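Just passing along the structure, written as structure tokens.
Note that one protein chain is taken out, while the other chains of the complex remain in position.
A and B are the chain letters, set down in written order, and residue numbers restart from 1 in every chain.
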Amino acid sequence: MKFSIYRFDPDKDSKAYMQDYELDDARLNPGMMLLDALLLLKTQDESLSFRRSCQEGVCGSDAMNINGRNGLACITRLSELKQPVAIRPLPGMPVIRDLVVDLEQFYRQYRNATPYLINEDPVPEVERLQSPQQREQLDGLYECILCACCSTACPSFWWNPDKFLGPAALLQSWRFLADSRDQATEQRLSNLEGPFRLFRCHTIMNCVEVCPKGLNPTHAIGRIKELMVKRSL
Amino acid sequence: MEKRSFDTLIIGAGGGGLRAALQLAQAEARVAVVSKVFPTRSHTVAAQGGVNAALANVLPDNWHWHMFDTVKGSDYLGDQDAIEYMCRAAPRAVYELEHFGVPFSRLDTGKIYQRAFGGQSRDFGGDQAVRTCAAADRTGHAILHSLYQQNIRARTHFFDEYFAIELLQNQAGYFLGAVAMNIASGEPLLIEAKTTILATGGVGQLFRTNTNALVNTGDGMAMALRAGIPLQDMEFFQFHPTGVAGKGMLITEGARGEGGYLLNGDGERFMERYAPNAKDLASRDVVSRAIATEVREGRGVGANRDHVLLKLDHLGADIVSKRLPGIRDMVRTFLHIDPADTPIPVYPTAHYTMGGIPTDRHGQVVVPVQQGAEEPVPGLYAVGECACVSVHGANRLGGNSLLDILVFGRAAANHVIEHLKQQRYHQPIPADALEPALQRLARWNRQGKGESIAGLRAQLTKTMEDHCGVFRNEEVLQEGQNAVLALRERLREATIDDHSQVFNTARIEAMELENLMDVALATVSSALARRESRGAHSRIDYPERDDQQWLRHSLFNLDPMKMDYKPVRMQPLTVDSFPPKKRTY
Partner (left out) sequence: MSRAAQGLRAWLLQRFSAVYLALYVVIMPVLMLTRDVSGYAAWRGWFGQPGTGVASALFALALLLHAWVGMRDVLIDYVHRVWLRLSLLSLIALLLLGSLMLVLRALLLAAVASGS
């Protein structure tokens, strides 16, 4: 099987290049994921660098651009990929080395979304109650693994990564706005005001297209706008 | 070398490390968390089923019953003072999480949803208890993200993607921090701290097929070993009954808690034979042995009769997608089947390290002092899977690992806060204290041809799987120990080709393999020495539990290599001791 992989090591390369790799078909087996192939390639060329950890799509380490589409290598089936498989780092982020990108900007926007529950009531000695229906509002939101597939597929995020929060952070924003236990609605909404943080979203929907967990940030952004309108009337 | 100073250094940003960090940051201690991966990528994220606490939201329950189950589950090797402490603290630990924002599933009453899990009973061995608090089947993910979020709020200082090389100590044995390497730049960093908490997790990567993340390489355990701390009870390695056969992904015990059950090749619900009362919800060691026995005796499923089936299809698509959505996704992705229609092929898979760095119930690392009573090691703590408190003894109950990291992460932090009041200033770091770390770093700059790291790692994990699996005996273990010793020697001559300073994962993997080798040696040596069967440690040549000789903790020392033992703490804090009894489910 043939691969073409983005390589760049600032220690020795002056510019990035695509390197061809070939994996003996005898080493492949049906049902293999792209990460399995990358791990095999790394036994052939240990300088090939990428992040990986859980191998089952829950830690979000191995997000990369696979044949032009962002995804997690560990849950992308080899058999579904066209050859040669072109693998590049997540677009729009500074490359540290090979497939490893600097995600600081992405994490900063996550922190900018005030991603924690705020409730100023006295702390009860037991749990705060929440009905199953209220809890259901968080489904499709809390499952985000911060892999950055969505934000780095979003043109608005490429254009203004320092000012637009991006789909991942906005999904988190809605996760707390939608939580019946959270009391900081006004603060959260006013934090999102202005032309940049929220309103750079032009519903291009690349985020929905690439999310490996099947989440829908565009819908969450729509719900935030809806709530803003309700609150402002 | 650049130097940074903090009150407390925490190595590892899983649930244990983050819970401790949060407690310390809220107490306004200056705390640094070093993690080789971004915190939410730590392996706590993969925990599925839930966390045990006797909240009694569904059925009557109390912490004392939970304590009994944990002691019995540990095959009486758990320290009963620590177990009492943990089970008493459990409800509060869970309520705290709820206040931190963890999106627990809910009952119609609005309270936290609880499900049945293995090895749990009401009224000291009576009917099945319902004690495991869950956020669907993504409880670990929900907890880890919430803890990280609260740490953002508390402004904890994170060193993300820094790899800890070696602990620092002075002549008096006081621990002073660690040397870590910035993975992105390759630069070493000296982090000076009045107290150091190890929270580096388990070492599932010892085995070829495992449920663990690739990062679970026992770094903290190995650093402790090399710093002269023994490892406790390393022979007890949990094999989870339901890993996806041949692949290893975990299928939560919650799947059986929700009503799933196991079938052998004859279509028989075989757990009824092994555990007439608890059936599929017996303790993990019992279920794993039962599956391995079915397969050994030719009653497996599949062309090679090498696995059994986990049946969920009778639950209906609604329960499966509501209570086990992550499992459904994962099985669809990796097996191309829908568990709501088709049973899942499963086999016992290496999962959890019961043993680890010996600590007391305050998280302080403790070592025996010349045959005398054990004493705390000044300045060093350990929490979570890398530690051995010991609350899990010879076999951990499902749902007790998340509880362990929460309770002891918090307890260790509270003890550190007290300690910091007395320890106002940093102690000077002797120049030679840095030497081991620098040597370790420099060692991988060596040029030339040697064996490859990947090759040696593959041989090590195969050796451990073949020689230190579910069933063990003297001969196989002895071969295993010899093999590990030989591999460890060969690793000294291995080299890497990649000498770049920037995000050099080849170098990280080489250092991880060094850690794996040390911990593998501890595991196989402890297993070889223990001539009885207890909990997860099943010796075919010594099939019975032997409380006369072996109701004691093992301690493995690396240099010089030797086994040592210490008594089990049978006396709880306030209640009567649970004396060892024959263990049936």
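Here, a residue touches a chain if its C-beta (ideal position, glycine included) is under 8 Å from a C-beta of that chain, and two chains touch if they have at least 3 such contacts.
Just so it is clear, the model here is predicted, and its values are computed rather than measured.
The undisplayed chain touches these shown chains across the complete complex, A. Touch with the chain that is not drawn comes from one residue among A:67, A:134, A:160 or A:185, which is A:160. Contact residues of subunit A toward the unshown chain are 155-156, 159-160, 192-200, 202, 225, 228-229, 232.
Just so we're on the same page, only the chains that are shown with their structure count from here on.
Rounded to whole angstrom, the centroid-to-centroid distance between subunit A and subunit B, based on C-alpha atoms, equals 28 Å.
Only residues 37-38, 40-43, 45-46, 55, 94-95, 98-101, 103-112, 135, 138, 141-142, 145-146, 149-150, 152-153, 184, 213-215, 249, 326, 329-330, 333-336, 452-455, 496-498, 500-506, 509 of subunit B touch subunit A when the two sit together in their complex. Taken in their complex, subunit A has these residues touching subunit B: 9-12, 31, 33, 42-43, 46-47, 49-61, 75, 96-98, 100, 102-103, 107, 111, 115-117, 119, 123-132, 134-135, 138, 142-143, 145-146, 176, 179, 181-182, 214.
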